[in-house]
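Heads up: the structure comes next, in structure tokens.
Every protein chain except one is present and positioned as in the full complex.
Residue numbering begins at 1 within each chain, and the chains themselves are lettered A and B in the order written.
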Amino acid sequence: MIDKIFSNLTRFSALLILVIVAWIFVELYNQSLEAIHAFGFDFITKDEWAPNLEKFGAYSAIFGSVASTFLAMLFAIPVAIGVAIFLSEIAHDKIKGFFGVSVELLAAIPSVIYGMWGLFYFVPIIRDLFGGMGIGLLSAGIVLSIMILPFMAAVTRDAMNTTPDILKESAYALGGTQWDVIKDVIIPYARAGIIGSIILALGRAIGETMAVTFVMGNVHKLPKSITDPATSIPVTLANEFAEADGSLYFSSLFELALILLVMSFVVISIAKFYFLRKERRGV
Amino acid sequence: MASIIDIKDECALQVRDFEFTYKGADAPSLKKVTMPIAKNSITALIGPSGCGKTTLLRAFNRMHDLYPGNAYKGEIEFEGRNILDPKEDLIHLRTKIGMIFQKPTAFPMSIFDNVAYGMRLQGIKNKTELNDRVEKALKDAAIWKEVSDRLKNDANGLSGGQQQRLCIARAIAVEPEVLLFDEPTSALDPISTQGIEKLVIELKEKVSIIIVTHNMQQAARVSDYTGFMYLGELIELGHTEELFVTPKEKLTQEYITGKFG
Partner (left out) sequence: MTAVQKRVLVNKIILALSTLSAVVAIAFLFWILGVLVMKGVGALNWNIFIYEGAPPGYAESGLKHALVGQAILVGLATVIGVPLGILAGTYLSEYGKNSKLAHLIRDISDIMMSAPSIVIGAFVYAVVVMPMGHFSAWAGSIALAIIMIPIILRTTDDMLQLVPGTLREAAFALGAPKYKVIMDVVYRGAKAGILTGVLLGIARVGGETAPLLFTSFNDNFFTTNLNDAMPSLTVTMFNYAISPYADWQQLGWAAAFILSMFILGLNIVGRLILYFGKGK
């Protein structure tokens, strides 16, 4: 009797997560309907965002999300791979432990703190170097890359560490250098894991709100250069949701949220199911 | 006191008073090992697990250097120099002393590229030379017939026994002087094991071979000399027949008759 209740309780809890996720999609879709009917595809192709005129086009926000994420990836990927190589192949045990734990703890620091640091310490540097306000796409990309770096480095290192020692030793036994072993054995062996880790980090970066909200500017206009202020989907939501009025305005924001959710769901799914499926070859 | 025979023939390696201590360990794992390794013959190392036979084997190509903090003492002479010298060029050493591991270790690349890998590391780019030497290595490793029509295929598609022979081809392609085998058949079925043993015997014409095995029958079948190790010491080194039939040390006798191990 208690056995039955307990097992049903666990099953109910497990199913709840599916219900919530489905509900999130359905609810966001329902809330977006008004905007979908009003603008159709124009919503994602037009960049006019004028709440006072009840005109909403998300192109600049989508563009900003993609562009800031792209910039972040551009900066973060080489450094993260470098850090991962350092952690898995170069550093000696003590340094490895210290750096490894630092990287993991830094990945745990709330993104709002990265954003705050970016606003007070990094934006002025960009302002001095490039002129303008300092707030904009470039700052957002760099702050985002710094925020995502520890996570990306940690998961890339984990992927590299799946390479069996004996395989690496075989390459050393043929007279390979560390770099030979890295490029010929570790990277080919762990390729799927490394790509998956990077895409997973991308999936996180695209939905990241607080690291960029401080430094992006929330301007619904296509930036002419990378130092211009811009906006992204999360930045728009963070800045406007609490203050929106009018049902069409709200509906448009919900459609933005839905687009963001679908984008990150797709990216994360590709990473998880295509690249990070846990099937390991023998050896 | 250990009983080590004098080897009259030319030696490939000479181990003298060799001690090895793993990082952080209080006591050395190998104690004062002195051992000649005869040229163009097969020397087997046997002994219970933990006796130090694999540790000794991995010292010959300085594999222990991959993990910092390990300490060598004594001397291993190869080609007239002490290879334990900190200034020893490990890349060169490892092309001269190759190694085969407990499990097949095909790299994630094609069959051809696996065999060509060591040569490419040495800077051989000439296509004809690579083709010829890959073919020769595969023939010498007795796997050419099975793979000649699919050299471009992923090496991981081969069976375990084929992969192990591929690894042997990869190792002999760079024309080493010495080959180290670390329990090369422990992951293989009996038929593949037989194939590898036959191959090892054929190879001694070209290289000197040291093989670590947990299987006494295997040592008896393939080797010319056998060394018995126990608790980090070389107890006895002798001609294989003599060591198995008339061991000089009591410990050796107890081990080969199955009293412990």
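Definition applied: contacts are C-beta pairs under 8 Å (C-beta built on N, C-alpha and C of every residue); 3 or more make two chains touch, one makes a residue touch a chain.
Predicted, not measured: the structure shown is a model, and the values here were computed from it.
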Neighbours of the unshown chain, displayed set only, are A, B
Per the whole complex, from A:3, A:128 or A:245 the residue touching the absent chain is A:3
The listed residue (A:117, A:189 or A:249) that touches the chain absent from the view is A:117
Where chain B meets the chain that is not shown, the residues are 91-92, 121-124
Per the touch rule stated above, chain A touches the missing chain via residues 2-3, 6-7, 9-18, 20-21, 23-24, 27-28, 31, 78-83, 85-87, 90-91, 99, 101-106, 108-117, 119-121, 146, 149-150, 153, 175, 177-180, 182, 200, 203-204, 206-210, 213-214, 234, 237-238, 241-242, 253-254, 257, 260-261, 264-265, 268-269, 272-273
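Simple rule for what comes next: only the chains that are shown with their structure count from here on.
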Chain A contacts chain B in the complex at 92-93, 164, 166-177, 180, 184-185, 188-189, 191, 281-283
In the complex, chain B touches chain A at residues 61, 63, 66, 68-69, 90-92, 94-95, 98-99, 101-109, 117-118, 121-122, 156, 167, 170-171, 174
